[in-house]
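A single structure is presented below for examination.
Only one protein chain is missing from this complex, and each of the others stays in its spot.
Each chain gets a letter, A and B, in the order it is written, and its residues are counted from 1.
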Amino acid sequence: MRARLATIPIIVLTLALLPLAGPAHAHPEFEKAIEARSGRTIDCAFCHAHPDGPEGVHAGQIGALSPAEMQALNRARTAFEPGAEVDSPILNDFGDHLVTALGKKRLVALRQAPLQMVDELGDSDLDGDGISDAQEMLDGTHPLMRHHGAPGSLFVVNLQRSWFEILMLIIATVFGVYGISHLLRWFGHEARSALGDDARSALGDDARSASGDDARSALGDDARSASGDGAHSALRGEGEPHDG
Amino acid sequence: MDAFLYVGLPYLSLTILVVGTIVRFRQAPFSVSSLSSQVLERKKLALGTVPWHIGILILLAGHLVAFLVPDIWRSLTANHTFLLTVEVIGFAAAAMAAFGLGMLVYRRLVTARLQAVTNRMDLVVLGLLLVQVLAGIGVAVSQRWGAQWSAGTTSPYLWSLLTFQPDLTYVADLPASVKLHLGLAWVTFALIPFTRLIHGFSVPLGYLVRAPQQVIWATRRRLARDTARAGGVSPETSRRHFVKGLGGLFAAGVLMSVGVLDKLVGYFKGQRLERSEQVDLLEKKLERLRATSEEQALELERLEKDAILVARLGQLDPRQGRYFIDYQMRPALAFKGADQLPILISAKCTHLGCTVASDVNDKGQILCPCHISYFDIKTGAPNPGAPAKAPLPRIGWLLKDTKGTVVMTQDGAGNRTWPQGEDAIAPDALDGLQVWIAKRFEEEGA
Partner (left out) sequence: MKPTTRTRRFVAFLAERLPAEKMSLQAMVQKKEVPVHRWSWAYYLGGLALFFFVIQIVTGLMMLFYYEPSVATAHASVEHLTNNVPGGALIRNLHAWSSSAMILSVMLHLLTTFAMKAFGRPRELTWVSGVLLLFLVFGFGFTGYLLPWHQIAVNATKVGLGSIEQFGEYLPGDLADLPRQIRETIQGGATVGQATLSRFYAIHVVVLPLISLGLLGFHLLSVQLHGMSPGVDRPTGRTEKFFPLFILKDLKVWGVVFLMLAVVAICVPFDAFLDYPLGAPYNPLGSTPDGIKPEWYFFWMYYPLELLPFWLVAGGMAVLQVGLLLVPRIFRGTSRRVLRTLAAAAAIYLIVITLFGQAIYEMFSGGH
């Protein structure tokens, strides 16, 4: 680090406030608060880069950082006031957003009552699933995963977003069912006639069938005519003179 | 020229339309007819008039909606899928109308019977409509998404006409094809009172809801034959089912193809990703492959080497275990015992195999989070009543100094040896010694 006069107070301030940054296993209070409130299990990947937290030697943990990443980490660690753009290598985008929105000082103070931060996060919705990050914190669902959220809220949000597709689907299904049902009825008539079944039993059953088939009125006449004496009854039914 | 086209012509045409229609209805009511020639020629008429009328009615309905409620229409067409649906339906209707109209023109050209009853105005109407439909198709093809732009241009212009405050700024810059289409529309309106187009005002709407008509044949034989052929119902009913069936499926098919087809094609095409997305995807795959290759490298190491380094004794902690992989490729934990010597124990829970956590509680136990079993780190024994019944196997270790000489060993049962003698280890040098696991302990069933 280049020794400039301005860096000395920063170093002093950092060292003074470093104890506030927390002991080895950082911030289990947040995890417990969210789990207690939401009833769902979470892990450190809620805010951190690695699911097991910042301590360790894997990618996204302190033990595996390059020097450039260490510098970025220190910048993030010293962002005490809100508004600083941070890109901490041990935090995911939500963690970075928390540091930017609240500032490190407030974050450390929130360890006493983590869920108070819900009111201070505003309306941000980093994953675009329609549920605000603050609400996802209360629900225990991951704020960076679009497909993860409280099922009820997701249902409502997606219903609003996809209303047109759903409407078209309903209309298409109604048409499809209507179409297939009429084709089936047509096929049934053709099949019965092809099988040479005596018209009487087929007609008798059709007359019995309960659905509002528009053939029913025709059947009433046809049943009489086909089973009976031909045109006589049909014509009689229609009020026309006998043809002898 | 623009003033005439956009202001003079419309008002003139609408005046003629209104006055002319009223006069015709009053002076010559029986002439309000479509002058149907169905009795003269049936088959081509069916093929022409049905698609023509269905197509043109759909198109007119679309034009009307965009005109009546432009704001609602604009917000609806903001949805891309809706706009696509409307555009497709419009093109389909236009194709039908053009085909039907073409068939009607052809019919009149080749049937002598019809030519005998065709008058000049009929030809004018046919020609005008044909040009108008083709011009409309031309507009739709050259200026796409008319459903959207019309809401902001022609609709407000038309409203401005009807409110007698004509505002040409909406339509001043429209291309020639649109001007043609618009102009011809006014001409058509003006011609309505003088032609068979008047039949638009006498449409038998009641037909939409009338009961199906039964065709009753006069001869008994034909009746019985037709009834039996249709499976016990009149052929009319059977045909209706077929038509309704096909119609329903067609409508469903149109909707599905507009809404689903592009997604279906997209599904099988896979996505063309942005470069940043491709980078992310490939990085993720690379990382997973790295993890797998690391795992297989570990396996190889355990097959090849007789001893593997775990950590320096100084790196171990009595309360926080350090994970390593044992010779069975299972997770294991290393602690520093109370006597400053290492404690190595398997971290694969003997209940159902979950990885045991690494924090030691005040009772010297580690916890398996899956079904809550506590294991003592010194003996590996589970707490009474735990779901796990068998103790965690302890793992044997070697202590080597910096030169690689083994100074101390402990096997899985806890038996210790000092190959260089017990005093070879200085207590303050302990932290510098290295903890290793050895294959021979595994083979002995440690």
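Note that a contact is a pair of C-beta atoms (placed from the backbone, for glycine too) under 8 Å apart; a residue touches a chain by one contact, two chains touch by 3 or more.
Only a predicted model underlies this, so the values are computations on that prediction, with no experimental measurement involved.
For the chain that is not shown, the touched chains among those present are A, B, taking the whole complex. Against the chain not shown here, chain A presents residues 40-43, 45, 51-52, 140-142, 145, 147-151, 154-155, 158-159, 162, 165-166, 169-170, 173-174, 176-177, 180-181, 184-185, 187-188, 191-192, 195, 197, 201-202, 205, 208-211. Counting over the whole complex, chain B has residues 263-264, 266-268, 270-271, 273, 277, 281, 284-285, 288-289, 291-292, 295, 323, 325, 328-329, 331, 352-355, 357-358, 369-372 touching the chain that is not drawn.
Just so it is clear, only the chains that are shown with their structure count from here on.
Across the complex, chain A meets chain B through its residues 24, 59, 164-165, 168-169, 171-173, 175-186, 188-194, 199, 202-203, 206, 214-215, 217-219, 221-222, 225-226, 230-232, 234-235, 238, 243. Looking at the complex, you find that chain B touches chain A at residues 79, 81-82, 85, 211-212, 214, 216-220, 223-224, 227-234, 236-238, 240-242, 244-252, 255-256, 258-259, 287, 320.
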